[in-house]
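Input: a single structure, listed below in structure tokens.
Only one protein chain is missing; all other protein chains are in place.
Our next item is chain A:
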Amino acid sequence: MVEHGDVRVVHRGGSKINFREPVISNDSSFLLCASGDCVKVFSTATEECVHDLRGHSGLVTGVRLRPSNHLQVYSCSLDGTVRLWDFTDGILIKTYVIGYPIYSIYTSANHEGVIFIVTAKSDQGSELFQLVAVQLRQCAEQVVEAREFSAVLPDVTSKPAAIDFGRGGEYIASVKAQQLEVFFFKKQKSYRFFLREDNKKGGKNTFTCVVCHPKDDCIATGHEDGKIRLWRNFNQKKEYTYSTMHWHHGAVGSLCFTPEGTNLLSGGVESVLVQWRYNQESEKDFLPRLGAAITHIVVSPDGALFCTSHSDNKITIIQSCVKVSAVIQGLVNGDGVRTDLMVDPHSKAMVLNGKPGHLQFYSLQRDKLLYNLDIVQQEYIHEEGLQQFEVVKAAFTSSGDWLATVEERQQKAADLELNLKLWAFDEQTQSFVLNTTISAPHEARITAMCFCHAAGSQTTMLVSTSKDGHFKAWQLAEAAHTQDEGSSSSWSCDFVGSYHGLVPESCCFSADGSLLAVSFQEVVTVWSPSSWELLTTLSQPPGAIRHLCFGRLSCSKYLLGATDNSLLCCWNLLTCSLEWSTAMATSLLLVDPLSENIAAFCYQAGSTDLFVFKPNEPRPLFSQKAVCSGKVNRAVFAPREEMLESCEESSQWLNRSQLYFLTPYMDLMTFSTKAEEDKLMASSKQLVIDDSIAMTPFSLLLGKHRQQQENQDPLSVLSAERSPLPQGSAAIKELLQTPAHVLPSTSFLCSLFVQSLLISVTDSREEDKHVEEEMESDKENSDEEMESGTSRPEGGSVVDQYVHAADRPLTKAQIREVRRVKKLDQGWMSNILDT
């Protein structure tokens, strides 16, 4: 197969933002978090992503503020480097090469020029980790090789929450399993405290996290059984004490002291933020229902903002423990994607199941979660080991007016609980409104579901196939006789079909909606939805058919099926015979809704290959080996907002729509062409703003507005017939922007300045007259020719001349003079600095 150079697989958003604890800048206006290979800078006020700090080539495993400069931040990564960034501007300042994968990073104000990192002890045995202090050399180079290592703690875990610095960096506390270790830097001595493996009640004593009081000698540790222990007097082996606080019923996920140490915050799987008063442990405040299990808690340096990361890839910003002020939500991909990937035709967002019981609408263009649609509408109980309702299937009509969802809950002993819900799109609120709930639509699990795609047909039809051996057609029934009750229409069952008691595996409607194909193990049955007649059966044994799809547009006479014994078959429906078949272990068959193309993901030897083909052509349009490792089970064709005009054959299939897929590790990938990347690069260059203003959409808007105004200026000047101030000229700008203390004395500059003004005025007057003459002649011209269009370019050129004329006097000797003066002065300044 030919590898196509210009189409490549790229990572497209949706990466985790809850992997490591976020960092809040000193002024509480920015929030930094590790996200995949980059560090994202969010504005705490608007939730917008301000910068992506890109540069690492591996997963970023830690972000810490530089204690000596609060506008700089360290980040460490598995690629073995620590990078120092200026996060307000998004500039990489320095790269320290460590050489080993780094799992977390710590800094302390007490240790100037030293960072603490956690690395694996040896390259092979990655189970053991050690805390290492790295001396950072001062030098001017961009890339620095760090060599001065000194081991601090020999046996730690790689979890960043398991290590914390004590009061003012005097000691460091680390937990591992049932052991707490405190290392005092001054004495160079460490104390270890052990807990028994299991106490009497059977609770687990394992440490989960540790945090030190900022002002007091106190260490708080969280435990697997939900207890929080406060350790005191730990600078000796014998007489240490601890007190226990217990509220959490699951493991304590994270602990954090407020900057003054007055409160202790804790969170866990219950998704309740608990605020304990320090020294008054009986008093607690709660902030319940934060949505998902809390994994990290961070408090801003001024104590005004709390920030919690959650297991559903979300960061919540809380104002003074009472109000959720902002939510930064990433793509939720917790345990797995049960639904197919879909594209909502209205918002063009990718849809998949997200939070438990919800469907998430994720904008691919903006890489941002638009909203969650609550499907189950039940209170989610945050407790481990509970079986809750999950959204397992969803389908949109091609117009996007209807959404069908299936939720199920399987308890160990009890029956399967199934609900089929149909949602109507409400134009007014731009959201989906529940129309019909069908409880127990089938007796067993639903295997596939699809809507009739016909654009022109009056009735909307949904077909669901189930393990109980039936497929059912649901139809929207106009309820004419119940008009007085106010309900306009609801869904009801139209037809129940079965075939020899076999289990239907997949179903598919033809493009015009006139045929329905349902696969019953090895047999494909083709039905006519209008009369519910079995038209024909097709089969290609052995091997049950897993995926079915009809061709589109010119290939609509073909029906494709992929069997589980690696055969891809294509039937011609006009002759009811097999057109072709090929051996291919297809894991996913996907139709592009906008073209004839069909994408087949094939799983072979541990990695997935992609083939894009048209059913009527023998040669695939595109093929790529080893798109990713593992099996691809979810993919979608997302229509592009504007068509690409790529003429290269290998990338033409990406012109109308873009192919996204989810890897087994829940990374969202896509295929991108060279032209597209070039375009992206160009647009990103345009977007660079030199000011240090946060690049919000608002500022972009304003900036554009200002540019427009500037463009219009010369014209308005012309209409007012006033002499322009020479603002636009480079020299004046330079003059005004140079700091006052490096400029020569005002008396020296003033005469020059005034002179320049004088000259320009006389010049422009002459020009004015010239313009007036020209204008008059223009009028005459237009009178003669009755066509003003031809005269315009002349006028425009006149304006150009005019503007140039205004600049002209300053571009000569004066500018040179000013520059010379400036240069001189700077040299003088640098001399002072050097001495």
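We take it that contacts are C-beta pairs under 8 Å (C-beta built on N, C-alpha and C of every residue); 3 or more make two chains touch, one makes a residue touch a chain; residues count from 1.
Basically, contacts and distances are computed from a predicted model.
The chain not displayed here is annotated in its UniProt record as "U3 small nucleolar RNA-associated protein 15 homolog", chosen from "TATA-box binding protein like 2", "U3 small nucleolar RNA-associated protein 15 homolog", "dolichyl-diphosphooligosaccharide--protein glycotransferase" or "Acyl carrier protein".
Touching the chain that is not shown, out of A:Phe194, A:Trp532 or A:Phe748: A:Trp532 (per the contact rule at the top).
Contact with the undisplayed chain is limited, among A:Val337, A:Leu370 or A:Leu594, to A:Leu370. Within the complete assembly, A:Gln378 is the residue of A:Asn233, A:Gln365 or A:Gln378 that touches the hidden chain. Checked against the full complex, the one of A:His248, A:Lys472 or A:Arg546 touching the unshown chain is A:Lys472. The hidden chain makes contact, of the residues A:Ser29, A:Ser581, A:Gln604 or A:Thr738, with A:Ser581.
Of the listed residues A:Thr459, A:Ser498 or A:Asn655, the one in contact with the hidden chain in the full complex is A:Ser498. Chain A meets the missing chain through residues 289-291, 314, 316, 324-327, 329, 347, 349, 361, 369-374, 377-379, 381, 383, 385-389, 409, 411, 414-415, 429-443, 472, 479, 486-487, 490-500, 522-523, 532, 534, 536-542, 575-578, 580-581.
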